[in-house]
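Before I ask anything, here is the structure I am working with.
Excluded from the complex is one protein chain; the other protein chains are retained at their positions.
Each chain gets a letter, A, B and C, in the order it is written, and its residues are counted from 1.
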Amino acid sequence: MNETITTIVGNVVDAPTKRTLESGVSVTSFRVASTARRFDRVTNRWTDGDSLFLKVTCWRALSENTSACVVKGDPVIVTGRLFSRTYEVVDGKRASYEIEATAIGFDLNRGRGDFKRVSATRA
Amino acid sequence: MNETITTIVGNVVDAPTKRTLESGVSVTSFRVASTARRFDRVTNRWTDGDSLFLKVTCWRALSENTSACVVKGDPVIVTGRLFSRTYEVVDGKRASYEIEATAIGFDLNRGRGDFKRVSATRA
Amino acid sequence: MNETITTIVGNVVDAPTKRTLESGVSVTSFRVASTARRFDRVTNRWTDGDSLFLKVTCWRALSENTSACVVKGDPVIVTGRLFSRTYEVVDGKRASYEIEATAIGFDLNRGRGDFKRVSATRA
Partner (left out) sequence: MNETITTIVGNVVDAPTKRTLESGVSVTSFRVASTARRFDRVTNRWTDGDSLFLKVTCWRALSENTSACVVKGDPVIVTGRLFSRTYEVVDGKRASYEIEATAIGFDLNRGRGDFKRVSATRA
C-alpha cells in the first residue's frame, strides 16, 4: 500500500550482475538510463530532454531470466516500485534510488526477438 | 500534456493484427488481459484479484516489430497513454478504452529470449 | 501484485455519490474526465488531444472526505488501481472500467484551498 510504481524505458548501461543469497534466492541488479525527447518549437526539431539514471533490482525467476539474456546496451522497459535509501556520510546524509522491478522486457521499438517460456524456478 | 500514462503487465489474448495505412504508416493492435494477485489473510494464500482487459495499439517501428514476434498467449509489459472513445448507440452512449503503446516487451518473469536490434524503418 | 496503477488528472463530471454498506463501510463514486493537450506543429498551437472518462470509487476515510468536499466540476488528481468488469448483454459481452482510488486531491494548478486533517474514522 502506498507504493510508488514507476515505469522506465531506456538502455541498460552496465552488465547485469547476479548474486545468490544464502537462502538460495537469486537477485540481479543493473543500471538503466532513459533520456526524454522534447519537441523544440524554436528549431522545429526533437532534442534530448532530461535524463534519468536508476539502479534496478529483480528477484527470483525475473532475476534468473534477466541475467541469462539481458546485456549491457540493451533497450528495456522496467516497471516496479521506486524507493530510496538514506545513509550517513562524514559530511551529512545522502540517498540512493532504486527500482525493485516487477517486470522487465526488451523494448520492441528497437528490435525483435524470440521468446520461450521457462517453467517457474523454485529460486 | 495531461496524458494518462499506464503500464499493464499481462497476456496477449488474441493474435496481433497489423494494418498499413494509405500513408504507409504501420499500425498493430491486440488485446491484453492482466489479473492482479492478492494475498488472502483468511486462507493465507495468494488468490486472483480483479482483472483488466485493454486494447493496445502501436505504430511504426513498434508496430512492425510487435507484429513480427508477439503471438497470442505471450506474457508482455505494455506502457503507453490510456484514453477512451465515446460513441452513440441506439440506447445511449458507450465507451471503449485503449492504450496507445510507447513501448512493449516480453515479460522476463515468464521466459527468456534473444533480442536483435532492427534499424529504424521509415514507416 | 500485478496491479495496474494509474493516475488521472481531470474534472469531476457528476456529483459524487456516497453509500454506506451494511457492514458500515463507506464507499463513494463519481466520474472523471481528462483531456490531453497536444502541441500542433502545423498551427503552432496547443489543441485538445484524446479524452479519458473513468469511473472512480473510493472507500472508508477517503470516501467520507471526498463526499464531504468534492463537487461536480472540481479539478482533481486521482491515483489508484485500474480494472475492468466484463458482463454479458443480449448481443455479446461488454466491459466497464474503473479506478479504485488510493488517493484523491484537488488539483492545485487550478485553485487554492484550506486543508484540515480529520482523525481516521472507523468506517
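The working rule: a contact is a pair of C-beta atoms (placed from the backbone, for glycine too) under 8 Å apart; a residue touches a chain by one contact, two chains touch by 3 or more.
All of these numbers come straight from a predicted model, not from anything done at the bench.
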Touched by the hidden chain, restricted to displayed chains: A, B, C
Touch residues of chain A, complete complex, unshown partner: 1-10, 34-38, 46, 49-54, 81-86, 94-95, 97
On chain B, residues whose C-beta touches the chain left out of the figure: 1-2, 5, 39, 41, 44, 102
Chain C residues touching the omitted chain (full complex): 5, 7, 9, 61-62, 65-66, 68-70, 74-77, 79, 102-118
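Methods note: only the chains that are shown with their structure count from here on.
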Whole-Å gap separating chain A and chain C, where each centre is the average of the chain's CA atoms: 30
Euclidean distance of C-alpha centroids - chain B vs chain C, Å: 23
Residue numbers of chain A (touch at least two other chains): 5, 102
